[in-house]
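Take this structure first; my questions come after.
Left out: one protein chain. Kept in place: all the others.
Going by the order they are written in, the chains are A and B; count residues from 1 in each one.
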Amino acid sequence: MSWITARRRHPAAGYAVLLLALVLIGAAYAAFAGHGTTASAAANPPGATKQQLAHGRQLFEVTCATCHGIDAQGSARGPSLIGVGAAAVDFQISTGRMPAKEIGAQMQEKRPVMNRTQTLAVANYIASLGGGPPIPSGAQVNTAGADAALGQQLFASNCAACHNFAGAGGALTYGKYGPPLTAATPTQIYEAMLTGPEAMPVFSDSTVTPDQKRAIIRYVTQTRSEPNPGGFSLGRVGPVTEGIVGWLAGIGLLILAGMWITAKQREQ
Amino acid sequence: MTDSDNHFEGLRGEPTGEGQHGGTAAGEGDRASRARRRAIGTPPPALARRLLGDGRAAERAEKPELPAEPANAQRARRAEQIAALCFAISFLGSVAFIAAYVIFQVHTLDDTFRSNLALGGSMTVAFLAIAVGAVIWVRELMPQVELTEERHPLASAQEDRQAFERTFAEGAQASQVVKRPLLRRSLLLALGPLALAPLIVLRDLGPLPRARLRHTAWKKGTRLVVYGTNEPVRAADFSSPGSLITVVPEGTADDLEAVAKAATIIIKFRPGELRRPTVMDWTVDGIVAYSKICTHVGCPAALYEHTTHHILCPCHQSTFDAQRGARVLFGPAPRPLPQLPITVDGEGYLVAQSDFHVPVGPSFWELG
Partner (left out) sequence: MSTADKALRGVGGYLDDRFRGAKSLRTFFRKIFPDHWSFLLGEIALYSFIILLLTGTFLTLFFNPSMTDVVYHGTYTKLNGVRMSEAYASTLNISFDVRGGLLMRQIHHWAALLFLAAIMSHMLRIFFTGAFRKPREINWLIGVTLLTLGILEGFVGYSLPDDLLSGTGLRILEGVLLSIPIVGTYVTFFVLGGQFPGHLLIPRLYIVHVLLLPALILALVTAHLFIMFHQKHTQMPGKARTDHNVVGAPMYPYFMAKTGAFFFFIFAVLAGLSTVAQINPIWLFGPYNPAAISAGSQPDFYMGWLEGALRMMPAWQINLWGYALSLSVFIAALLIFGLLMTGLALYPFIEQWVTGDKREHHVLDRPRNAATRTAIGVAGVTFYGVLWLLGGNDLIAHYFDIQLYWTTWFGRIVIVVGPIVAYILTKRICLGLQRKDRELIEHGVESGIIRQLPSGEFIEVTRPPDEESRAAVMSRVLFHGLAADGEREDGLLPAETRAPGAEVAAAAAGTRAPAAFESRAPGAEVAVSEAESRVPTPEARHVMGRLRLRLNHVFREGISLQEGDSHGDGHGHGDGHGDGHRELPSADEESTPRS
């Protein structure tokens, strides 16, 4: 009889099998689950040349026109893009939300399909159709000297309700959600505030000035890169994960200790 | 039961009758034979026992209740070494704690992290090692015992209860309280307000609510300023449909009490998008102002989905329709978010026409 077979009736046998199954499932999930997207780096858009516009139009017709219409006028499947501006297009494409893989409650962030040149081309093409907010320049998203304290106040009053105090994200209605801000570049954050993608409200430059936007960006980037002096952050979502850890690790370990202390002793 | 099992004596220190092995029968026999063979003039057995001491007491004193040594000496020695090692590790942990306190400074985030790690880690080692050592000590080093203690019914014996009742009754009689109603009643009269007095002195804990909950800091002509920057909002600047921002009355940004009732959100709609029961007279060019204080239990209802025009309060998911007077669509909020009447002043800045027309925030009894 093998070692395992001999112990099939051990009191802990059932628990061991269950634990093994959980570990295997977890490992399989981790191996196959989709990974986060990588956002492309921000760069100053070069001047839009005729070739670039033609390139952009070509890319648009191939990638976007099925849902947004051949002239970007919109269709049942996608809104009109006339007047949305280059910033909106840059945001959507560089975060991988566009082209949309499936039409759901909200477009998911994923690995972008276009590189920087292509993204800029499409963005400039759309901008040429009807104007709209431009892609912010490097200086505009440079947070050196920005007031993170002001950023904290603005973020807490206007942004944390959807994105959570540390930018960990939160739930909205009907399957929508405020995404985590952990991977967004300063340019993307600026663009999102400027254009109000999907359900997000619009924070135009006249409402939240570029200085104030930089303050918010500084707050976000500083917070997410800040170390956690107390140990593992447990997701930065607050008491829920703390409670889970407290019960599982705290009570769990102590019950194990208690079992050891009070276990029946072998004959000495 | 194990070989080392012993019966404990009962609480009063007297041996219980049937429980003891082999004691009773022999004892009875002894006493009987001694009674028969007693010489004239010698004290009776009971007195003799008291004078000379009960022979069995000596027996009892010599038989120990707990074994002195564990059964397996070699295992015990091994256990002692392991426990000693654990205690030594604990010693090192405690020393490390003191050293870490001296060595690791704080005053930056990274230093705090290192200090916390060092202090916490050494403390954990110190405590854990003592704990493990102590458990090994108890389990492996102390001789195993399983002892039995007698329980007696918790209720007192009848005589004791009756004696208590007698004492109680006698005392009550002696106190005269039972016999003299004038005394009794006047005493109760005296104690009555005394018991009430501690509640009375709490009256000044706070002011009376009066109508305070019905008013906020908004008045006619108060400018709306962006919360955090204190900049007033020009209607023309707040022109992108789907815009949202938090505003407070000018001058109140540092007064948390005022902000707690007056915090407001303004939302920009496209022309013609707003519907009843939104009061159009209270809007400016598609800009509508609602109280930010959720009417459920007061969290800021700040989450706005501009595609669906829903204001969602993140605390308990009350959902309000911003397009239609912030009426409640889902969730526990019992009434819509109050709408702040706004207009523009001479310079184009957004100002309030008046205070809210209904109380803001959670409902209360005198809501009206």
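Annotations
As a convention for this text, a residue touches a chain if its C-beta (ideal position, glycine included) is under 8 Å from a C-beta of that chain, and two chains touch if they have at least 3 such contacts.
All values reported here derive from a predicted model rather than from experimental measurement.
Only one of the listed residues, B:71, B:328 or B:344, touches the absent chain: B:328. Shown as candidates are B:79, B:96, B:224 or B:263; the residue that touches the absent chain is B:263. From the set A:127, A:141, A:172 or A:217, the residue in touch with the chain omitted from the display is A:172, counting the whole complex.
If you put the missing chain back, the residues of chain A touching it would be 9, 105, 147-150, 152-153, 156-157, 160-166, 168-175, 177-178, 219, 222-223, 226, 228-234, 236-240, 242-243, 245-247, 249-251, 253-255, 257-259, 261-263.
In the full complex, chain B makes contact with the omitted chain through residues 1, 8, 11, 13, 65-66, 101, 104-109, 112, 115-117, 119-121, 123-124, 127-128, 130-131, 134-135, 137-138, 142, 145-151, 153-155, 202, 205-209, 212-213, 227, 246, 248, 254, 256-257, 259-261, 263, 292-293, 296-300, 302-303, 314-318, 328, 330-335, 361-368.
Definition applied: only the chains that are shown with their structure count from here on.
With centres taken as mean Cα positions, chain B sits 37 Å from chain A. Against chain B, in their complex, chain A makes its touches with residues 150, 153-154, 157-158, 161-162, 170, 172-174, 176, 178, 196, 198-204, 206-209, 212, 226-231, 257, 260-261, 263, 265, 267-268. Touching chain A in their complex are the following residues of chain B: 70-72, 75-76, 109-110, 112-113, 116-117, 120, 131, 135, 138-139, 143-144, 226-229, 233-234, 237-246, 267-268, 300, 302-308, 310, 312, 314, 317, 319, 330.
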